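Missing here is one protein chain; the remaining ones are kept as they sit in the complex.
As written, the chains take the letters A and B, and residue 1 is the first residue of each chain.
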Amino acid sequence: MKKYLVIIIPVLIIIILVIAVNTGSWHFRYDARTRGAASYDGSNIIVKDKPGSISKEALVLLLDKMKVADSSVNCRKISVSPDSVFSGNCITLIRKNRGPVILYSADRSVSARVWMALAQAGMKNIYILTDCPGNI
Amino acid sequence: MNPRIRLSIILISAGFVLAVLPLKYTRSLGGSPAKLLSASLNDSLAISADQLARFISLEDKDIHLVDLRDKADFMITGIPGAVNVPYHEILEKDPSSFLLAGNARNIFYSSDDLQPGYAMIIAMGLGYRNSYFLRGGINEWTRVVSDTIYRGGTITARENALFESRIKAGRLYNKLCNLPDSLKIKYLNAMKFNPKKLDGGCE
Partner (left out) sequence: MGPVSSLISLPGWANMLIAVAIGIGFGFSLEQAGFSSSRKLVGMFYGYDTTVLKVFFTAAIVALAGSQFMGYLGLLDLTKVFVNEYYVLPAITGGVIMGLGFVVGGFCPGTGLAAISIGKIDAMVFFFGGLTGAFIFAETYPLIKGFSDGTYKGPVRINETLGLSPGVFTFLLIIAAVFMFWLAEKAEKRFSRPDISADI
């Protein structure tokens, strides 16, 4: 077994590094273009008053103190400062949520920045809730 | 075991791991997502239409505008001094071909704030921490600057200064928008800068 350690250890180190790179939100993931692909065609945008646009399993992150009209949002909502999105609790909630995670802010640029940072850090199933389609 | 065989097994195993990974010649963002997001949320990174009008009227050489809209929209209503990089090309091109490093301010704009928000994170992640965006985009610019008119009455000194820079920047903007396409293309080509060619090899 000892003579195989010389082979096993370097290969294990490589595998551990690859796994470490692919998990955790403490760094940006490989291939920025693929990570941000949803932003090119606007498939990461949900329009608020479109019926059925938000599933019950969704988690809405309210990035400022604006309230979202209850009639259009019937799912879990939490208020979080944009600065704290990567804090332990918030990231755990995002990862563990079964349905989509929806970002909402009256300032679309804040939602955009948070979305891109989350997407590039490897988070999937993240959307931006907007009042109107605008220019996606 | 023969050391050559050990080395061969290690190399083949490493090669196998590489074969399984989705590798491409592509760009990735650097740094910590939390720190980058925090830095990008600084209010001073949002430039208002009035601030931009002031920079343009003073011919500030430290600002560098990047229009993220499609070429057709840019040709109709591009802000003077802007270069056009459609948003979907941001990560395809070498960033040094359309972004300036150092003290310059790279200001992204589009029709609204979504794409500039995305582009700011991307640019900052690629090392261009001097990235800003125009709040409200071209729509806000048109409303505040291009369509500004003096409605009469007394105004304060500050309002007067704002009005002057809006008028000056608005005149430049309208002049550019009203140029025939051939002259506009000449002007825009003069604004381009050639990407730095990589040096290397045995030349």
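Keep in mind that, in the parts below, a residue touches a chain if its C-beta (ideal position, glycine included) is under 8 Å from a C-beta of that chain, and two chains touch if they have at least 3 such contacts.
Predicted, not measured: the structure shown is a model, and the values here were computed from it.
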Missing-chain contacts mapped onto chain B: 4, 7-8, 11-12, 14-16, 18-28, 30, 94, 198-201
For chain A, the residues touching the chain missing from this view: 14, 17-18, 21, 27-28, 30
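Methods note: only the chains that are shown with their structure count from here on.
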Chain centre separation (chain A, chain B; CA means) in Å: 24
Interfacial residue positions of chain B with respect to chain A in the complex: 1, 6, 9-10, 13-14, 17, 21-22, 24, 26-34, 36-38, 40-41, 46, 87-88, 91-92, 110-118, 120-122, 125-126, 133, 135
Residues of chain A that touch chain B when the two form their complex: 3-4, 6-7, 10-11, 14-15, 18, 25-34, 36, 39-40, 45, 82-83, 85-87, 107-118, 120-121, 128, 134-136
